[in-house]
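The complex appears here minus one protein chain, its other protein chains still in place.
For subunit A:
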Amino acid sequence: MADEAAADSLLDVERQEAALASDGDADLQAFREAVHSLPSDAVKDLMSAWVCSRCIFRLFGLTEPCSCPCLSPSVFTERLMPENLVGSLIDGGSSESEHSTSLPEPVVCSVCLGILQFYHNNDVQLLVSKDGMNDLAASIAELVKQEGHQTDSFSLEVSIPSITLDNERVIMSYMSRKYGSQLYSQERSFSECICLKNALKSLIKAPLETLLGVKYGQGPLHIRLTYSESSKTIEKSVEHKFGATSKRRKKGNENGLETVDGLMNSGIGCIATGVGHSVVTDTPVNGLQHHQSSDFSKLLLEKVRRPCSLSFHCNRDPIYFGGRYLKYSRNVSQTCWMIDEDRMGEASVEEIISSCILLMCRGDKYKFHAAGREDMDVRMLGSGRPFLVEIQNPRHVPSDVLVKDIEHKINSSREKLVRVKNLKLVGSQGWTLMREGEAEKQKQYAALVWISRPLEDPDLLSISSVRDMCILQRTPIRVLHRRSPLDREKIIHWLVFFFFQLRVIIERIKTCL
C-alpha cells in the first residue's frame, strides 16, 4: 500500500511536471539546463542551508530561471534528485512534502526569509500557496481595483528587512571562501548576484501587467510592497550573534526605502532581548568576519525562521488644478484660519474651492497654493488671483467636461462668496506660472478716498496724469512685527478715478513690485 501511495505520489509529480511542461516547455528546458550548469556541490551546500531555489539562482547571477513563473521548489529538487540529495533532504523535512495533502510547515528560505518564495505571514497564519506569486499579484490587483485608480502605467517599490541583506552577505562570503577557487576555474563568480529587490520586481512585474492591463514603468501609480520581519524571528537572537547591527545601520540607506525597517528591527530587537541599545551595537563592525564560519553553521542549525509580514499599498502621483479666484465677501479668509479651535470668519477660499475638487477626484488630501494673499476683510475682484490646488492620491482624474462642471458647481453655490475662473488641470508648468505671477506682481487696487476740500479740474488732471511714479514704502506697522523694517520701492503705474461726489473719489491704482 505504501508503495502504491509512493508510486501514486510519484505519478502525481510526473503529471504535474507534464502540465508544467506543456505550459512552459521552453522555460522548463532552459531551467533544466541552468540547473545542470551550476556546480552541484555548491548547490547542495546551499540547499542544505535551506536556501530557496530562486535565491540559489540569483546568487549565481542567473536571471531567466529566477524569473521563471512556474518555479516551485519541488521541481528544483526533482531536478537534483539524481544527484542523491534525496536522503539528506527527506530527513530534514524538505519541501517535497508539499505534494502530500497535509501540508507540514514549509521551510522558509534562510536568505530571503520567504520573500522570493511568496510565503507571507499574516500574523494569524502562514499563507502558503502553490502559486504564491500569482496570488500576490491578484491581491495587489484587487486592491488597485477597490481603490478605483485610473492610470496608464505603474511602478513598483519594494522595502525589505535589512536582515536579508546580512544573510545574503554571510552566504556570499562563505561560498566565496569555500567554492571560490572552484568557480574561478569554471569562469564564474559570486559577484553577479542579483539583488533581492530586483529579483522580486521582475517576478511580480509580468502577472501584474496582465492583471492590471497597463505597462510597468515610472507610472503615476506607485505600488509599494513592504516586507517587515515578524517579531518571532528575533527570538533566535540571530542578530546579536552576527553583531551586524551597526553595519546594518550603515547599510540601512542603501536603497532609501529600508530605513523604516532598519529602525523597526532594532526596535523589535530591543524589545525581544529586553536589553538596551548598547547590547546590540556592542560587537565591533569587523566582528562579522570572525564569526562567519560559526555563524553559518548557526544558520544551518536554526531551522525555525518565520517568514516576513507583507503589507502593500498603492498611491498615485498628485494632480494639479489651476485657475483664478474672486472673493466677494469681506468675511472670508483665504486659508482656513483657526485661533484656539475657533474659526475666524465665515469660511475660507481654500476650503470652498478645494473640498469641491477633492470630492470629484476622490483624493486623500488637498493643498491650496495661491500667488499672493489678501486680508480677510478685503475683496478680490477683477481678473482674479491665480491659485493652484494639489490633490494627493486622486482615484479619478477628471475630464475637461467634469472640470467645467466643478467650476460651475463652485460658482453656483448659494452664498456667492467665492468665484472661480478658468479652472483646468495643469501639469508641472502650473508651478512656473505661479512663480511668474508672484514675481511680476502687477496689481490693481481700488480704494474709496475722502478728500478734505472740494476738487477742481487741475486736481483731477494731476491725478490722472500720473505715470510710473516711484514711491518708497516703509514697512507698515501692521506687519512690522514679522517683517524687516525696510523702505521698499514701489511704482504706481497709473491712477484712474471715478468721480463720485464732490467729496469722494474712487481711485484705481495699478502698482508693481
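Methods note: contacts are C-beta pairs under 8 Å (C-beta built on N, C-alpha and C of every residue); 3 or more make two chains touch, one makes a residue touch a chain; residues count from 1.
Keep this in mind: contacts and distances are computed from a predicted model.
**Q** Identify the UniProt protein name of the omitted chain, choosing among "GPHR regulator", "Ragulator complex protein LAMTOR5", "C2 domain-containing protein 5 isoform X17" or "Protein Abitram".
**A** UniProt lists the chain that is not shown as "Protein Abitram".
**Q** Could you tell me which of A:His36, A:His408, A:Arg467 or A:Arg488 touches the chain that is not displayed?
**A** Looking across A:His36, A:His408, A:Arg467 or A:Arg488, the contact with the absent chain belongs to A:His408.
**Q** Which of these, A:His36, A:Arg330 or A:Arg343, touches the one chain of the complex that we don't see?
**A** A:Arg330
**Q** Please pick, from A:Arg414, A:Arg453 or A:His481, the residue that touches the omitted chain in the full complex.
**A** Of the listed residues, the one touching the omitted chain is A:His481.
**Q** Would you write out the residues of subunit A that touch the absent chain, in ascending order?
**A** 328-330, 377, 379, 381-383, 400, 404, 407-408, 411, 416, 419, 421-422, 446, 448, 450, 477-485, 498, 500-501, 504, 506, 508
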